[in-house]
Structure formats: structure tokens, C-alpha cells
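The other protein chains are all here in position, but one chain of the complex has been omitted.
Should a chain be cited, it is by its letter among A and B, assigned in written order, with residues numbered from 1 in that chain.
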Amino acid sequence: MRYLPKSPAERNSMLEKIGARHVDDLFVAIPEEYRLRRDLKIPPQMGESEIIEYFRKAAAQNGSGYASFLGAGCYRHYRPVVIDSIVQRGEFLTSYTPYQAEITQGTLQAIFEFQTMICELTGMDVANASMYDGSTGAAEAVMMAARITGRSHSVIAQTVHPEYREVMATYAQHQGLPSTTVGYDPRTGRIQLELLDAAITEDTACVLVQSPNFFGVIEDIPAIAEIAHAKGALLIVSIAEAVSLGAVRPPVEADIVSLEAQSFGVAISYGGPFCGVIATREKYIRQMPGRLAGQTLDADGNRGFVLTLATREQHIRREKATSNICTNQALVALMATVYLTVYGKEGLRELAMQNLAKTEFARRTLTAQPGQNCLFEASPRFNEFVLTSEEPVAEMQARLRAQGILGGVDLTRWYPELGQATLWCVTELNTRAQMEAAAQALATSSAVGV
Amino acid sequence: MACPTHLRYTKEHEWISVEGTLGTVGITDYAQSTLGDIVFVDLPKVGDPVTANQTFGSVESVKAVSDLYSPISGTVAAINPELATAPDKVNEDAYAAWMIRVELADVAQMDTLLTAAEYEAFIAEETGK
Partner (left out) sequence: METMHPVSAHTPRNTTLGKVRTHPTQNEGLIFEKSSPGKRAVKLAPLDVPEVDAAALLGDAFRSEPAPLPEVSEIEIIRHFTRLSTWNYAIDLGMYPLGSCTMKYNPRVNEFVARLEGIAEAHPYQPESLAQGSLEVVRELEQCLIEITGMDAITLQPAAGAHGEFTGILLVRAYHESRGNARRKIIVPDSAHGTNPATAAICGYEVQNLKSNALGMVDVAELERIVDEDTAALMLTNPSTIGVFESEIHRIADVLHAKGALLYMDGANMNALVGKARPGDFGVDVMHLNLHKTFSTPHGGGGPGSGPVACKAILEPFLPTPVLARRGDGTLGWNFDRPQSVGRVRAYYGNYGMFVRALGYILANGPDGLRQTTEDAVLNANYVRASLEDLYELPYKTASMHEVVFSDKRQAARGVKTGDIAKRIIDYGFHPFTVSFPLIVSGALMIEPTESESKEELDRFIEAMRAIAQEVDETPELVKHAPHSTRVSRLDEATAARKPILRWRPAGE
């Protein structure tokens, strides 16, 4: 019991002070019949080396050394070493939500810097201290739009991450917030603007699109905004690949931006923890969910930071709160802040350019193989593209796997209409050699395949 | 601060004055001092209906939100624009910093409200003093 700092003698002297004979005297409030009189059936205590061994074994079972082209909302980008050295400082790691501002200025100032950087990246006026992730952030953004407009209906693009759409459906279900899904143009992979226009009614609170969308295609934000705004609906833009903001024009026409910041130095870690964030126009601050850090002065006139506009939140407003969200993802937001500081203005630009170049190269190299087609070829994209072929996806992937390659994500379960389609993601971490090996493996499969 | 005698009051700590059929509503000095530093006042829109004893908005201090209750029924004729940028005016002078003006549906409703003396007695009872 190496985490417990007490000797038996100390325990006894404390019991004496309390006036108890045995520690079980302190549990008398629990009726006898509900006291557990046996050991929990869980593994026995392990030493530190055994714990490491246990997880090393698990890690090894996962298979390693594959060249990965998986993305679809979780992006492999290089994580500078300073991120972990900073977030592992106990003062950040083992601190609580900064309610006591005088002794949490470190966390508060870091959040303020995070909020500022998110505004600069997205073109919005204000950003919150973070949300759980991109999927729940999108759901919260829809609820926020409903509060702002007093309308209940939402229009959601079919090109939004399918799991984000599932989460939004779960949230909306019991709040009387119906939604309509609008399909994509099969040539461009972008939302169908005529269908979008037709789907918006007088009760539509918001239009939600993802850009770059699930296919990697960048949506025509100005055109979508015009359609939404003409009918009094707000535009929410969800961004799952944050690095795109280094090269792609920010969605300044949007009313709310829901960003997933995982790409900014956060390990994929089998899907979490990540870092959502909501950014918006100044006039909508009071309808925004989540924590906010604000600048102020102390009694001696020094600059300092506090959590502010807390009256929106559940601990004060209870059932009337803007959301039931309590925590944010402070430590993950700190990772993103450090990441953006490391890359900086020019570095993020250069990084995004490398992603563009590599994606373009991979797309050309893979589609040069017989039987491989790229969908939505003429549309602007960031670091993902859809590949189709005649060969069943499962077979193709097995063949690639045998060559040490994890090919694109299987799209057949979400978009069966695309046929045998896979979503490939290329980042700065994919080498030219990996792309050429993937092309080689595809060439073999098309030759042997159908 | 003594409660102005020309006003009428509610047990929810609002005051109202009336000229003709136009009522002016705010919160009492006791209410502002209990709330502390007021940081935001959320008011209805001109033209919105208000109902006696029902909420018409809310007032926020740093760590609390209180609903505002309308003393009377009617239609909002004006809101105090100053409070949007300077909510602290309510702390400075609660009886000058009015919140809404209401076109009264029924002036006789005024008779159901507390007089200054009754309100002062009510506060004394509330605070146990």
C-alpha cells in the first residue's frame, strides 16, 4: 500500500483521538447487511514493475510498426517533447479547476492564452476553456444555437463525422430538437446547396457543417453562410482536423465554431481524452456553455485572471443552466496551447503546407494504380481523400496489412452508396516510402484481385 | 436605506411606481445589497407580455442569479438601456436604476402590492431583526 502515508501506530493514535476502538466503528452508518465482509474479486496488488509489465504486454498485443493512413477524426501529428515535460509538472497535472484564483494563476493564464489562440485561428471573438471533445462540442453548439434563436430545428450535413452525428442525435432526442440531414453532391463531396436551402425552415436554429468534412473536402463556407443567414438560421462549423487552420481560410462567416483540438499535440490514445472547444461571436457569450477565463485586476492593481461569467453554469443555475457540463479538458487544452506556441505563426503554416503536399502526392501515387479512383477529385481538400476500387474493402485492407500498412478507414458501414470506399489520411508523419509501399501493395491487389 | 413611500413593493423585492397607466419597475435597495456586485441584468424585449408574480428576467451577481418577478401584468413599453453596459447602476442607486416600464393591464392591481411600511416590516421579519 505504497500510496498510503500512515504507519499502524499513527492510525491507532488517530482512532484514539476520534474515540473509536476500531476503524470499522467509523462505518457504523452503513447497515450491517450491506457491509462487504470479503475481499473484492479483483487482481491482487502489483508492484510498480508488474504494472509496467502488464501494460507493456497490452501494448505489444496491439501490433506495432505499421505505416498508418488512418484519420477520420483522430490525426497522427508529431508531438513535440516539451509538451509532455510541461504537462507532467505536478503543478499543472495535480491541480484542480481554478476556483481559487489566487493560487491557480498558472492554469488560468494558460487557459486565457488558449482562448486567445483559438480566436486567432478560427476568426471568432471568444472561445471557451474547452469541451469534452469535438462530438459533444458539436452537440452543445446545436443546443446553444437553439437558445440564441429560440428555434428548435437543426440541419446537419451528411458529411459531418458519422459518430458526431450519432452523438448529436442522442443529445437532441429528449430536448425536442428535431434535425434534418442534408446529403452531399456526389461529384464534389460537398453539401448540396439546393437541398440545404430547401431543408431550412422558419424553425431552423442552425445549419451545422464540418470543414474539412468527413471526406477531407473543404466546404464552401461563404455560400453556406449566405443560405443559412438568409433564413435567420445560425451557421455552426465543426472542425475535426485543427491543423487545417494553418492553410485553410478560417470560417469567419460562421456564428459558432466547434473545434476538436486533438491534432494540436494530443496523443490519439484510442480515441481520448481529446479537447473540444466552442468559439463564437461576442454577442453570444452568455449562451455559450463551458468555463471561461477572463482578465481582471487584483486589489493592488496587478493583472490577474479569474473564471468568469459563471452564472451560466450548472453549479449556480442548476436546472436552468446552459449545459450540465462541469469540467473542461484543461490539461489537454494546455497541451494544445504548448503545441501552438511551439509551432507558432510560421511553423503551423509550414506544417499545414507539408500535410497538403504529402496528401497530394499520396493521392496521385495511389490513384495511379489500376482500378483505384479518387472521389471528389476536383474539390479542395486538406489531408484526407476517398479512394474506391472494385475489390472488397476487407480484402484490400488484409492485403495491405500483410505488407505492414494500415490502409484507409472503411467507409462502407457509413456510406454504402460509395461502394468499396476507404478514407485515407496523410500527415507529415507519413513518409514518401510509406506512400510508395502502399501504392505497390494496392497495385498487387488490383492485379491479383477482381 | 429607507424605502421611498411613493413606491409599491413585492415580497420578491421589486418596486414599482405608476404614472397614469405606465408602471416603472426595479429592484429594492435591500435586494441589491443582498445580491452584492451586480454584473448583468437580463431583461425582456419591448412588446413582451409580463404577468403579475411571474418572472420577467433575471439579475446576476458574480456567483448568483436571481429571477425578477413582475409586480403587475401588462406589456413591456421600455427597458432601461443603460443597464446593458452599466449593471452596477443598480448597486449605486436601486431606486433610480429602473429596469422595465410596463403598460399596465389593470391599474387596480397596484392595490394588491405592499406599501413601503409593509415592505419594511416584511424585511424585518425575513432577517429576524
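The criterion applied here is as follows: contacts are C-beta pairs under 8 Å (C-beta built on N, C-alpha and C of every residue); 3 or more make two chains touch, one makes a residue touch a chain.
Quantities reported herein were computed from a predicted structural model and do not represent experimental measurements.
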{"item": "Sole contact to the chain not displayed, among A:Thr159, A:Asn328, A:Thr388 or A:Gln420", "value": "A:Asn328"}
{"item": "Listed residues A:Gly183, A:Gly347 or A:Gly419, member touching the removed chain", "value": "A:Gly347"}
{"item": "Absent-chain interface as seen on chain B, which is shown", "value": "36-37, 39-40, 60-63, 87-88"}
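Following the convention adopted for this analysis, only the chains that are shown with their structure count from here on.
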{"item": "Residues of chain B that touch chain A when the two form their complex", "value": "39-40, 42, 60-65"}
{"item": "Contact set on chain A toward chain B in their complex", "value": "286, 310-311, 316-317, 320"}
